[in-house]
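Every protein chain of the complex appears in place save one, which is left out.
Up next is chain A:
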Amino acid sequence: MMECERCHQRPAVIFLTEITNGQKRTMRLCEQCAREIQAESFGFLPQIDLHNFLAGLLHNEFNPPASGPAEPPAAGARCEACGLTEAQFARQGLLGCGECYKYFGERLEPVFRRIHGTTCHAGKVPERTGGRVKVVNRIERLKLEMKEAINREEFERAAQLRDSIRELEKELQQEDQAHASERNSE
């Protein structure tokens, strides 16, 4: 008889199931534990062990299978800002601070690619602290629009868009120059 994964005492009769990317993960529970979980979180069920799942992914990433040349563990694999070590991270699946992304980022890229299919943010940029990303994104969007305008043979509109793009690019250049001279004067 299968035992309950939560209390390890009673027999498991209820399967709590989560399906992600076509992969099914199931938690086998006894009636009482299922009832308790259900009572705790009606409707909005907790993500089953997402951290463990992620930790598994990371573990594979950080401990490549024995086949192939064994990579020596990266020296100084810890975040200098918060002190989180690679081992801690692989165990918990949680990073320690924003700086951790700089220290562990490269090793995380394959994981991002597997989960999200990409490694680049394409969404909101904070208004006040977003800086030049906001302008760069704006330019990208205008370029797309310009292409579409040309495809539709709306050349007047395309010319307007081209001018806006040039203006924004000039803005960026000036900003970069200002930054560079700031750095030189330091």
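Here are some notes:
Quick note on the criterion: contacts are C-beta pairs under 8 Å (C-beta built on N, C-alpha and C of every residue); 3 or more make two chains touch, one makes a residue touch a chain; residues count from 1.
Note that contacts and distances are computed from a predicted model.
The listed options are "Oligopeptide ABC transporter ATP-binding protein", "ABC transmembrane type-1 domain-containing protein", "Protein-arginine kinase" or "Protocatechuate 3,4-dioxygenase subunit beta", and the UniProt record of the chain not shown names that protein "Protein-arginine kinase".
Looking at chain A, the residues touching the absent chain are 13-24, 34-35, 38-47, 50-51, 54, 81-82, 84, 92-98, 101, 105, 108, 111-112, 115-133.
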